[in-house]
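Would you mind keeping the following structure in view while I ask a few things?
The other protein chains are all here in position, but one chain of the complex has been omitted.
For clarity, chains are labelled A and B in written order, and residue numbers in each chain start from 1.
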Amino acid sequence: MTIDTPTLTRGFVARNWARKHLFRTPLDALLTVVFGGLSLYLIYRAFLFVFVNARWEIISSNLKLLMIGRWPNDHVLRVALAIAVLALWGGLIGGLIAGRQRAAGLSVAAGMSISQRVSDLVRRFGLMIATIVLLLLLTDTAGPWLMAIGAGAAGFAGYWMGRAVGARTLGKWMTRLGMLVLAAVPIVVYWYMVSAHPLGEWEGFLFNMTAATAGIILCFPLGVLLALGRRSKLPLLKWMSIAYIEFVRGSPLFVLLLLANVSLEFFVPASLAPSKPIRAVVTFTLFTAAYLAEIVRGGLQSVPRGQEEAAKSLGLSPTKQMFLIVLPQALRNVIPAQIGQFISLFKDTTLAGAALGILDLLAGAEAITSQPDFVGQGLIIESLVFVAFLFWVGSFTMSRESQRLEKRLGVGVR
Amino acid sequence: MTDSNQTVFADATQVHGDAVIEMDHVDKLFGAFQALTDINLKVARQEVVVIIGPSGSGKSTLIRCINRLEEHDAGRILVDGIELSEDVKNIQEIRRETGMVFQSFNLFPHLTVIDNITLAPRQVRRMPKKEAEALAMELLERVRIPEQAKKYPLQLSGGQQQRVAIARSLAMKPKVMLFDEPTSALDPEMVGEVLDTMKDLAREGMTMIVVTHEMGFAREVADRVVFMADGQIVEVGTPDHFFQNPQEDRTKLFLSQIL
Partner (left out) sequence: MTTTPPQVARPPLYRNVNVLKWVFQLVVFFIVLAILFWLANNYLTRSQDLGIPTSFDFLDQPTSFDITGADFSPAEPVRNAYLVGIGNTIRISAVGIVFATALGILVGIGRLSRNWVVNKLSTVFVESLRNIPLLVIMTFCFLGIVLQLFPRIEEAWNLGGLVIVSNRGVSVTWFEGTTVAALLGFLFLGVAGWWLIARWRRGVFERTGAPTRAGLLGSSFLILVMVTGWFVLGATVTTPEVAGRAVAGGIRVDPSYFAVLVALVIYTASHIAEITRGSIQAVPKGQGEAGSALALSGSQRLWFVVLPQAMRIAIPPIGNQYLNLIKNSSLGAAFAYFDLTLVAQITVGNGKPAVPAFVLALVFYVVLSLITSTFVNLANRHFKLVER
């Protein structure tokens, strides 16, 4: 006689899992019922909202405004081109790093098969790609699609090229020329964009992203100097650094932005007349430098003292000790914290909208609810959900990449 | 190593010929704690001096004062005739003329092996890259690991890393090599390869001051053995004299504990 064992065991397993994870004790069972019920209700309402009730036209008809503000329509092509060039550039740099790792035998990706590689990439960037596709679906022209595909292709091309080049070692002058070109690309792109539409009028999500990137890059020199000053045994330097760091870290960014809005122009010669985005970026830079200083200080502490001693005993001057040996290791050790600071700054760029009246993504989302087509219909919720979603995807993806990087760096090479 | 037929002075302050290192009445304090008391020591050219003693006796502090990793508080230290003082120029020159090998290797993890070795010659002595790399490969051959040139330090074993560290110090063509317990952090099976490298160096005529617990090395290679305890030099002698016929009670106590 045959017994129908397979189905029996399957049913058994599911019941076991439920018993263990949902109903282990009476309290457990109560929690499951209460929170489970609550969650199901919330999911149902959310579903209804997103797919049935919500009027998403407010977003789809204002997509350009939300993304790049009131950029002149004849120059929108510049934006597309800039994005493609930056994708190529980013891919190149990523490829160069991957190539260098391959040459040293440190590459993790090299050990994976094609299908493993693809599934790994999907897991990491799938959410971001899905969001981009969603945004594209909200548009009604072919333009954005072409731009997205172009940028994607450029990124890939850049990566393959970079990896091929990174695996080889080039002559001294070639390397120097290459690095000069790489450093120049973002500056050229920036100039290209600004000549079409002055920086003072950059708006939308473009503003949030540019302000965050500019802030984190520009704050580096000051941040590193402050960290070195704080660690210094020379009393004057130490106390000046501590004073700056503690004052800035104790101040709310919102208040600093309000202050900068009304008074930054007074601190510089009248001819400069900084525009609002400049005031915002200057404040972000000075603010983030203090936080970066603490991060770099942690990094400096994490470098074993023996490194400094070895450099000293080889005869290197104190400056060379710091910049060739200690600082590179310090910065590398705190890459996750630096990424965390960037994510923080990225989210804080929304404050510029409220404090300086810049029409960034959030301010724009609030403003469009007053348009004649949409006024008084309570569409603020759709608007805010969209904004929250965009920020969430960006922030979540970056955090996850940072965690992955942390795991990779921490594991070591041997 | 000097010619073993020459009598070696038992007194630390006498040497044959040139004294490369001279320490005169050197004191060192860490706050209230006296780490070194009235150190008098002369080391001759091509001499191998091994310093032994219990932990906390000041052995490491002594050699770290020689290249100014620690600042001595009293007395004089001269390296190849140059006085070690607050003079920046002197300090830099002394550091160029001395090489140090650390217990924890202290290789620079973000640079490849060959970059570790060529860094100082290129930055400090302004050697051109090709020349520096040729020198580096030559030194890697000498320490018998030329194939590791492009690897990163963390990819090597402990013994290999220490040999790279030795090559790195040798790249600056120092007059004196200082060793601070070079094998203490190694697994036993790798101690031999590093000691062999050091023996080769001694045979080639390098002036060496070695702080170590390896008594076999001391017996085989040292010209003089210096015993330190509680921050002072207690006894000095040739290896034979030292291990067979120690004079001081403290020395006898220490030897009985470790041999």
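General remarks:
Criterion: a residue touches a chain if its C-beta (ideal position, glycine included) is under 8 Å from a C-beta of that chain, and two chains touch if they have at least 3 such contacts.
Given the structure is predicted, the values throughout are model-derived calculations rather than measurements.
Of the candidate positions A:Leu237, A:Ile335 or A:Ala367, contact with the hidden chain is made by A:Leu237. Interface note for the absent chain: among B:Thr37, B:Ser85 or B:Gln123, the touching residue is B:Ser85. Although one chain is not displayed, its contacts with chain A can still be listed: residues 20-22, 24, 28, 31-32, 35-36, 39, 234-237, 240, 246-247, 249-256, 258-259, 262-263, 265-270, 347-348, 350-351, 353-354, 362, 366, 378, 380-381, 384, 387-388, 391-392, 395-396, 399.
The missing chain lies against chain B, touching residues 13-14, 24-25, 40, 74-76, 83, 85-91.
We adopt the following convention: only the chains that are shown with their structure count from here on.
Between chain A and chain B, the centres computed from C-alpha atoms are 49 Å apart.
Against chain A, in their complex, chain B makes its touches with residues 67-69, 92, 95-96, 98-100, 102, 104, 106-110, 112, 119-120, 123-124, 129, 150-152, 154-155, 165, 168-169, 172, 178. Note for the complex: chain A touches chain B at residues 104-106, 172, 304, 306-307, 309-317, 320, 324-325, 328-329, 332, 412-414.
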